[in-house]
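The complex appears here without one of its protein chains, the remainder shown in place.
Now for chain A:
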Amino acid sequence: MEEPQGEKSSQPQDDWVRFISSDGYSFLVKRKVALASPTLRGMLDVSSNFAEAAMNTCRLEERGIVVEKLLEYLAYKSTFESAPKKEDIPDFMERIAPEIALELLMAADYYDS
């Protein structure tokens, strides 16, 4: 994951967004991926006055591995949601370790994914 290029005040949809977990890990994803979650979409909405939207950075109150899996799911969702039904969509369930399932469930519920 490269460093984000300098973001100007006009934020094109193709820029990177940073998420910081509670234990200090940083994750960079494309904005499009982050917008797959309605909660994150609200946090990053440019028309609001949230600091997160201005800085393109969100602090999440989850552990690193949970944030990672959550963002992985959002990437999976943004890629395959619009795929035609006949296309072979890989299974995401097998990628979730049961140890994080409970925390991930709560995060999923909060971020409405």
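Definition applied: a contact is a pair of C-beta atoms (placed from the backbone, for glycine too) under 8 Å apart; a residue touches a chain by one contact, two chains touch by 3 or more; residues count from 1.
The working rule: contacts and distances are computed from a predicted model.
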Chain not present in the shown complex, as UniProt names it (candidates "Alkyl transferase", "RNA polymerase Rpb4/RPC9 core domain-containing protein", "DNA repair protein rhp7 treble clef domain-containing protein" or "Pyruvate dehydrogenase phosphatase regulatory subunit, mitochondrial"): "DNA repair protein rhp7 treble clef domain-containing protein"
Selected from A:V29, A:L44, A:L60 or A:L104 as touching the chain missing from the view: A:L104
Touch list for chain A against the chain that is not drawn: 70, 73, 77, 80-81, 85, 92-93, 96, 98-106, 108-109, 113
